[in-house]
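With one protein chain withheld, the remaining protein chains of the complex are depicted in position.
Chain naming follows the written order as A and B, and within any one chain the residues start at number 1.
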Amino acid sequence: MRARISCLMALVILALLPQQAALAADAKLALPSFQALESKASETVSITLDSPLIAMAARFLDSDKPEDAAARRAIAGITGIYVRSFTFDSDFAYPKADVDSVRRQLSAPGWQQLVQVHSRKERNDVDVYIRVEGNRANGLAIIASEPREFTIVNIVGSIDLQKLHELEGHFGIPQMDLTDKK
Amino acid sequence: MTDGAACSVCDSLARARAGDAAAFADLVRRHQRMVYSLALRMLADRHKAEDVAQEAFLQLHRKLALVQSDVHLLFWLRQVATRLAIDRLRREPRYEVVPLHEDPGIAGEPAAGDPLLQRRLSGLIGDLPPAARAVVLLRYQEDLEPVEIAAVLDMPVNTVKSHLKRSLASLRDRLGGTSGAAYRGDGQST
Partner (left out) sequence: MPVNPDLEQQLREALRRVDPAEGFAERVQARIERERLRPQRPRPALYRWAPQALAAALLMAALGLYGWHAQRERQGLEARQQLLEALRVTGQKLDLAYRGVKDAARPATAGDAGA
């Protein structure tokens, strides 16, 4: 449904934008340049998608394709997606200093640690944080340390973990049901 | 459906598209049972099912111009009803464990067969993951073939068949009264 925005409505929305931007800014992490990681990595993925780019990408999603349809459902309400992922040729080749600077931001008010996983068998650590404002989640952060890969994901906007999780089954990720119905 | 009934639906659809409120109400009455039942068995809650069913017809009213035939109408309503129900399920708090099969009134009119077994089956279906639940409902409530279910749910046919196979295996095991393997939706059982 297309909204008809009169001049007056546009002015009201513009007046509110700085406030929305402030809220969004708190949920958006200040990611360092990770130059040290990048120089050691064999492969780097760096993705920065602000709201206009997400909207642009959404226009090119083909709802007839299951992967695109899943993506469209996942990004509803999201205003920013930021990914930094580094792959290395040897185990744990990445320095911790840059990682710690991100973790410090996640101890700021509003951020809550949702999940902390430490797997001895797989030798990986995954921390999932969510930022809550009132009773709404407006930020998500994932820090994943694997032997040869280090990844930070930051998502800003209205978060629906279920929809993000349902990316499984697409993109080559196996499906897994989390509901414990005993 | 007889020719007379088919023409009647086509007629209501054409008149509803032209803005005839009574014709649209006729479409609602013809299909409300189907839409409501899908929502009810997906959500196991009468209030939520009514809300989803109403929303489905509201969307139909907005998009009537897109519906090309009575066959398309059935497809469209099934698709929208299951999608709305699945979306509603996904909006439930993510990490709560919610028992899904406690509605005592969910059973339909008395049918041939064991009513206790049918109630137990309804409950066990409510334990299936949303996608598998939708597949089972479209197969056994709506009597759709896997290819049709795949189109409604925008899902590969093989995935539909996999959901059916594993859901039936899970239901059979759990009806057997053993500790029972619950179908998790990932091709594995607990």
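What we mean here is this: a contact is a pair of C-beta atoms (placed from the backbone, for glycine too) under 8 Å apart; a residue touches a chain by one contact, two chains touch by 3 or more.
This structure is a prediction, so every number in the text was calculated from the model and none was measured.
Novice: With the missing chain put back, which residues of subunit B would touch it? List them for me.
Specialist: 21, 24-25, 28-29, 32-34, 36-37, 40-41, 46, 49-50, 53-54, 57-58, 61, 106-109, 111-114, 117-119, 121-122, 125, 136-137, 140-141, 143, 165, 168-169, 171-172, 175, 179-182, 189-190
Novice: Which positions on subunit A touch the chain that was left off?
Specialist: Those residues of subunit A that touch the unshown chain are 4, 6, 45, 47, 49, 53-54, 56-61, 67-68, 70-71, 74-75, 81, 83, 85, 115, 117-119, 121, 124, 126, 128, 142, 144, 146, 151, 153, 155, 161, 164-165, 167-168, 170-174, 176, 178, 180, 182.
FYI, only the chains that are shown with their structure count from here on.
Novice: Averaged over CA atoms, how far is the centre of subunit A from the centre of subunit B? Could you give it in whole Å?
Specialist: 33
Novice: For subunit B, which residues count as touching subunit A in their complex?
Specialist: Those in contact with subunit A are residues 62, 90-91, 94, 97, 99-100, 127, 129, 154-156, 159, 182, 184-187.
Novice: Which of the residues in subunit A end up touching subunit B in this complex?
Specialist: 1, 66, 69, 160-163, 166, 169, 174-177, 179-182
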